[in-house]
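For this depiction, one protein chain was excluded, whereas all remaining protein chains were kept in their positions.
On to chain A.
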Amino acid sequence: MTNLVRSNFQAHPFHLVSPSPWPIFTCISLLALTTSGVLTMHGFSFAQDFLYMALLLVIFTMSFWFRDVISEATYLGNHTLAVQRGINMGIALFIISEALFFLAIFWTFFHSALSPAAEMGAQWPPKGIDSVNPFELPLLNTVILLSSGFTVTYAHHSLIQGNRSGALYGIVLTVMLALIFTGLQGLEYTVSSFTLSDSTYGSCFYFGTGFHGLNYVAPYIIICLFLKTKKIYNIES
């Protein structure tokens, strides 16, 4: 085999990515997002407008990058078994990092709850704070969250089976459940008798549930992008 012929073949199963503008584009938009977020929290003028623009920018870069990954995975056939394993590992690492992030949030809660400060009456919830009943809206929201996990898996499995309408219905149901979840969480915030400025109990509660809600809104955006993608690509087999 001559070198010329050999150069037509790839002697390894990995995907060597071609030059792409999206990594630097994503970096810049994420930097804009964090910067404008910090400026917003410090009350700078017009920072909030920049926050929304940066958020839009992040969503744009995400959708463009996803579009490229989809064509690499399908039309270009770059996702070999080795590449799939790498993607699985990436997702596993991402979930581990999320779990550790929430471990930190739970740590703040246990730190404050297991030995409550004397200034707060040495009791938990602190004196004067009416805690939320976990078996009311939180339980319902847990059921909704797990159900949305089912509907999105149903959509995924329908997609694998080549069942287009099943995939679309699954995703639409997931988006609806996500909206209901977020709405109920908003309701919970409105009717709770304490705010995020009410002692370490309020801080822990809104820190944890706020980030949990954010973790639900981000996949919701991603799923909406997927819904758009599925409308473009006709996967009826």
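Here is the rule we go by: a contact is a pair of C-beta atoms (placed from the backbone, for glycine too) under 8 Å apart; a residue touches a chain by one contact, two chains touch by 3 or more; residues count from 1.
Convention: contacts and distances are computed from a predicted model.
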Legend entry - Protein that the absent chain corresponds to, by UniProt name, given "Cytochrome c oxidase subunit 6A, mitochondrial", "Actin-related protein", "Exosome complex component RRP45" or "Trafficking protein particle complex subunit 6B-like isoform X3": "Cytochrome c oxidase subunit 6A, mitochondrial"
Inset, instruction - Consider the whole complex, including the chain that is not shown, and state which of A:Met120, A:Leu168 or A:Ile222 touches that chain. - result: A:Met120
Inset, instruction - Quick one: say which of A:Gln10, A:Thr74 or A:Thr153 touches the chain that got left out. - result: A:Thr153
Legend entry - chain A, residues in touch with the chain not shown (by the definition above): 40-43, 47-48, 80-81, 84-85, 88-89, 92, 119-121, 126-129, 133, 135-137, 139-140, 142-144, 146-147, 150-151, 153-154, 156-158, 160-161, 186, 189-200
